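The complex appears here minus one protein chain, its other protein chains still in place.
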Amino acid sequence: MYDLIFLILFPCIIAFILLLLNNNRIRHAIVALAALVISAGSIYLLVSSFTQGTVYYAFPFEPTSLVMFALEMGIALLLLYLGVRFKQPVAVLLVLVQTVMMIYYEITWGMTVEPEMNLFIDQFSIIMALLIGIIGSLIAVFATSYMDTYHSHHHEVRDRRRMFFFVIFVFLAAMFGLVFSNNIPWIFFFWEVTTLSSFLLIGYSETEEATNNAFLALKMNLLGGIAFAGAILYLASVDPSGGLLELDALLASGQAAAIIPAVLICFAGLTKSAQMPFSAWLVGAMVAPTPVSALLHSSTMVKAGVYIIVRFAPVLAGSLAGISIALVGAVTFLLASGIAISQSNAKKVLAYSTIANLGLIVACAGVGTPQLVWAAIFLIIFHAVAKSLLFLCVGTVEHRVGSRDIEDMDGLIVRLPKIAAMMFIGMAGMFLAPFGMLISKWAAIEAFVVAPFGLIFVMILAFGGAVTVFFWAKWMGKIIEVTPFGENIEDTVSTGKWVVLGSLTAMTVLAALLFPLISSYLVEPYVLGIFGETARLAQDNVIIMVLMIALLLVLPLSYLSYRKQGRTMPAYMGGRPTTPDMKFLGSLGMEREMTTRNYYFAEYFGEAKLLKVGNPLCILLILAAVAAIVGVAL
Amino acid sequence: MISVLTAVLYLLLAPIAGGFIAGIDRKLTARMQGRVGPPVLQPFYDVAKLFEKEDVTVTPSQNFYILSYLVFMAVTGAIFFAGGDLLLVLFAFTLAHVFIVLGAYAAYSPYSYVGAERELITLMAYEPMIILTAVGLYLVTGSFYVSEIAASEVPAALYLPGVLIGFLTVLTIKLRKSPFDISTSHHAHQELVKGLTTEFSGPTLAKIEIAHWYETVVLLGIVYLFFGFNPLLALVAIAVTYFLEVFIDNTFSRMKWQWTMKEGWGVAVTLGFINLAVLYYFYLGV
Partner (left out) sequence: MAYLKKSPWLIHYDASSCNGCDIEVLACLTPLYDVERFGIINTGNPKHADVFVITGSINDLNREVVKNIYEQMPNPKVVVAVGICACSGGVFAECYNVSGGVDQVIPVDVYVPGCAARPESIIDGIVKALGILEEKRAKMTEMEAVHA
């Protein structure tokens, strides 16, 4: 038990040290040290706990809930102050509603209701803890040197690095708390802390755009928070003894009893994981410094949303509300993938791809068969690793090239060869066989075929998959163009960043290689424990996949033989003599330059166009889910 | 379930079969145009010649992508003929294709760049229908394994007429036949030069040709799966299919890429979806 508490409290302590500390070099050292301790801690957790199955702990300190309540009120006051200061009436209203709900809960039940088993650990929590502990701390290390470069590039931004790292580590603590809590009001508390962290970090640069986007994120997440609070009030009123406020008890209480709070909490999950119609906040959140996008808005915080939905998968399975929620995810997956085609801003492409993949996870969890839950958990793992790598690479490229536009990334393999190779691996991890995401998509297709309403999901997956290939492959093509001009500018990247990027690249490949082990030691036991049956890929297929990865690792060796043989000549330019920087004489002797541009299909896949379809459709589906539970309640 | 022997046989024999099919294709085309046409062995002469030529590239990395293309196209077919999972076959197929597209991108040439982008469009156009084909075969035969689908006694083609027509439509896209030869083709294209393959020459181009032979055999193998209940009928169906492809190639002019998208996705959401929906309703009672 103490390992869990350590993982929650240690980042908090580090956070406060970093808040008080102004020396940049010591900050670098402390962050690196803390990252080492936290990742070692989460690995220790894996080693010590993966054989134990699910274990519940009673937290030894009685007034914890009170402390949390006090902190919650503090957060509410802070948000109220900021809301008033920046004239955001809607945000103020939402904070007030939520605060009133929580005060009501605390007065009516808070003193009497006390769930006993507050903390727990199972295989799914271990997986989440590993992602938070390892990826999260790697990103924190990356952030130290990233923020140095950030401030040397952006003199107009006030240096609030103390606040920045404080929030980052508080956030890590909250994420650990979220995945280890069995007490639903506790989960809610940690949930709110992540919302606050995201709000503060999005607004880091204090520009008008950043502030507005931060409030947008806050408002949408508060909507989810209100639903979450509603679920807590409901549970307390149904069972005043507080028994149902324990997650395991609630999940075990059966669909009839749990479906109403499940849908409310899943609604919160939908807002947190930026499903349509709430996708706007995550896209807006891309104004934050890139490590924030990597940590909060792709690999961990938004995963909290799908984490909770996957937890509730057994309750949702086979219900009309579950299907509706799954369809929200599926529609989001399809449309967000489509929108990604039309974006040339690299971070927006990553954001939409994140939204899309979260949608796929929601779709899997909402339908909730054992195979689909298996696929959903793997999607969480692979996506976290590859996407954080991609975000950090884009951040590094942005600082070197001076742009985050994909059209400015041609010839990246010439200018930043190692970074480009890492991005290549990250992208391959996102959409190509035999890497992770594809394994999960494959399992998802096979599972959806036999699930209720399976055909709709299969159709959506077939189209969404095709669209995904298009937008990744064209970006991949852009970075691997070998331009005859351009110089290697890679030596300006600091060692710390290399370590982080290298580790994440290695993890992307290792996750694909080790997935049979992850499956049999972590994911399968979890699915077995929940459903009494489990899923896995056939042995033959696993062998073929591993062979394919081996081939992919061996094939680059063929480079060694190309150096010697063969002549190179410039590209064919219609017979026109062309200079190495691709300039040639056009008609009437005018000098022209050859440049290449990707297709974006704005007329088919434009953001506004698809959101116009997606948002109303998803609102309708959410209303359908609500109608379904109202039907149950009546 | 997996048979290594058939996979090895495929690796050895498919280039021969694929080359012959390409030769027959050219002969048929010539006859349809009132010409005598080249010898049936012409594709083999072409490839042998390409290996005799100088090895020239724009950038050495092209070699790597094309080698990977060839290797994974062979792997795709090997999994297929070993009787492996049809979805895995399709994913390996996509992987192989992404490699040739990347090879074209790597050259930083305007023509191969446009060719690469267009190849991706065709990839996006045919992929949904191909996935639905696998799903349709699963619904009818109860397995994703090629070996079990091929051995199934169920007359899949009768249950899957819409899916079959849809698959044949995207097969035209896949084989880069007119009207869908937007990325590259065997005929000289004025505005794109040779599109996707513009910057490949000599041995590299030869590898692309061999990969194409491997590919043709796999694609025709999928046609076989629809008629697995009667191998003789299946062979006839493959012959008819290929004849139709050549016929279409010679009777259509090339269309814009928008058409490729509309055709590919159109058949998937109409023929594919309706066919599968009916199957779901009657067969599974869902």
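Letters are used for the chains, namely A and B, taken in the order the chains are written, and counting of residues starts over at 1 for each.
In this text, a contact is a pair of C-beta atoms (placed from the backbone, for glycine too) under 8 Å apart; a residue touches a chain by one contact, two chains touch by 3 or more.
Given the structure is predicted, the values throughout are model-derived calculations rather than measurements.
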*asked:* I'd like to know which visible chains would be in contact with the absent chain if the whole complex were considered.
replied: A, B
_Per the touch definition above, residue among B:94, B:169, B:198 or B:216 touching the missing chain_ = B:198
*Missing-chain contacts mapped onto chain A*: 569-570, 572-573, 575-577
*So which bits of chain B touch the chain we can't see?*
26, 30, 33-39, 42, 45-46, 48-49, 52-56, 186, 188-190, 193-194, 197-202, 205
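Here, only the chains that are shown with their structure count from here on.
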*With chain centres taken as the means of their Cα atoms, state the distance from chain A to chain B in Å.*
36
_Could you list, by residue number, the parts of chain B that touch chain A in their complex?_
1-2, 54-61, 63-64, 67-68, 71-72, 75, 79, 84-85, 87-88, 91-92, 94-95, 98, 101-102, 104-113, 116-117, 120-121, 123-125, 127-129, 131-132, 135, 138-139, 144, 193, 198-199, 265, 268-269, 273, 276-277, 280, 286
_Could you list, by residue number, the parts of chain A that touch chain B in their complex?_
410-411, 413, 432-434, 438, 442, 445-446, 449, 452-455, 458-459, 461-463, 465-467, 469-470, 473-474, 476-478, 480-484, 538, 540-541, 544-545, 548, 551-552, 555-556, 558-559, 562-563, 565-574, 582, 594, 596, 598-599
